[in-house]
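Here is chain A:
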Amino acid sequence: MSRRFVLALALATASIAPIPSLAADAQSLLEAPWSAIERKARGQTVYWSAWGGDPAINRYIGWVAERLDERYGLDVVHVKVDDIATTISRIVAERAAGNDDAGNVDLLWINGENFAAMKERDLLFGPFARRLPNFSLTAPDDNPEVLTDFTLPTEGYESPWGKAQLTFYYDAERLETPPRNMSELLSWAREHPGRFTYPLVPDFLGTTFLKQVLLSQVEAPSVLAEPASRHDVDAVMAPLWDYLDALHPHLWRQGRHFPSGGPELKRLMGDGELSLAFTFNPAEPAAAVTDHQLPPSTRSYVLEGGTLGNVHFVAIPFNARHKAGAMVLANFLLSPEAQARKLDIDVWGDPSVLDMRRLEAAEREAFEGDRHPASPPPDALQRVLPEPHPSWVEALEAQWQVRYGDS
Partner candidate 1 sequence: MSTATLRLEEIVITHDGHPLIEVSASVAPGEVLTLMGPSGVGKSTLLAHVAGFLPLGFRASGHILLGDSDLGCLPPEQRRLGLLFQDPLLFPHLDVGGNLAFGMPAGGSRRQRREEVATALDDIGLAGFAERDPATLSGGQRARVALMRVLLARPRAMLLDEPFSKLDTGLRDEMRRLVFARVHRDGLPTLMVTHDRADAEAAGGPIIEL
Partner candidate 2 sequence: MPSFVTAIRTAPTVALALLILPVLLGLAGVVAPAFGWHPALGGETWTLAHWQALGNTPGLVDMIRLSLFTGLASALATFGIVALCLATFLETRAFGAIRRLLSPLLAVPHAAAAIGLAFLLTPSGLASRLVSPWLSGWVYPPDYLFPGDSLGLALALGLTLKEIPFLLLMSLAALPQCRAGERLMMARALGYGRINAFLKGVLPALYPLIRLPLYAVIVFATANIEVAMILGPSTPPPLAVAVVRWLGDPDLAMRFQAAAGALLQLGVTAGALLIWWLGERLVSRLAAGWLRDGHRLRGERLGRGIGSLTTWLAIGVLVAALAGLILWSLAGYWPFPEAWPAPLTLHAWQQAATGLGDPLSSTVTIGLAATAIALVLTLGCLEAETHRRRPLGAGAQLILYLPLLVPQVAFLQGLVQWQAQIGLTAGWPAVMLGHALFVLPYTFLSLAESYRRQDPRWRQVAASLGASPANVFLRIRLPMLTAPILVAGAVGFAVSVGQYLPTVLLGGGRLTTLTTEAVNLASGGDRRLTAVYALFQLALPAIGFTLAMTLPRLWWRHRRQMLSGDTA
């Protein structure tokens, strides 16, 4: 009895022998015909690290997992993460430990900042995007945004999944005319103290808000497309800090406390603590109204002159153990069926990356529905501002921490 127990304890604290390297190497996967990849994927278990903070998205991923199980015999496990950076640190640790082909992460839902970091360190597998049959439905040559992430060319190391744009929302019964630009926002906040805030930096949405302010306040926005090292960072960013210094005393909790992220921001709106909030997912307000989280009188809009927007992607780590399965999954995410379901505000409401002109009429129909009153007007989402170069974001976050992080 005691020996067996000691063994169990040893298993818990000691090693399971290193996993033997898998036969097919990465290169052959990139050259194999698609049918061979699908065959190879059958029976694999794909660990997909994706932010797990939104139940609607989690349910959508659950639906995806069921479809893949039905059609490809592929077991998809959604590894819910708080911050994808945690997953990346795991991959870095795996490489440090010499684990080059049996990594624990097969697919990552990644943001531009982390994409830049991972690509720079050669932590990604690829280029695989053009190998996915459904990738052509995005019409990449007409829609260059599916080939760029965070101003960096993706070079096929990421596959597009959805679209996002900074969208503001408010309760029309409490607020008649919402602020249309950043200077109106400041004066509005002065008149309505405690009714606006933004998520704690470096939360993705919090950082996005800072970028939006920076874009609106900087004298020459063109400098933001270039690496920060070529410019006097303090001078360029000074107007941003002036703006925030003026704004913070009028924020929710006097700017001494910040919500953790988009979901909490939404909850504060639902509770009536805030009168105005924003999201990076244009369909979120409408979905939240359906979910009873926001009042039925919720309306959304985009600032005049446009807001930041981008495409979000999935990537495969260099050492993923089930690359074939990950590719099959990424391809399914681009299918008209999966994209149309994702767009449905009762499901998630994330805009499609597919180019409607590439779809059959029947497929297109699935994308067309009635516009929910809480959705932004159709033309609003045309005014997309480009992301600043990632180096600015690093500087932004670091300085924010110094100025407000320890409040």
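Selection rule: all candidates are chains of the complex that A comes from, given by their letters.
Here is the rule we use: a residue touches a chain if its C-beta (ideal position, glycine included) is under 8 Å from a C-beta of that chain, and two chains touch if they have at least 3 such contacts; residues count from 1.
From a predicted model like this one, the values you see are computed outputs, not experimental measurements.
Q: Could you check which of 1 or 2 is in contact with chain A in this complex?
A: So the chain touching chain A in this assembly is 2.
Q: Using the touch definition from the top, list the residues of chain A that touch candidate 2 in their complex.
A: 1-2, 5-6, 8-9, 11-16, 18, 47, 52-55, 58-59, 62, 77, 79-83, 85-86, 88-90, 92-93, 96-97, 99, 104, 114, 117, 193-195, 200, 252-254, 256-264, 267, 270-273, 289, 291-296, 401-402, 405-407
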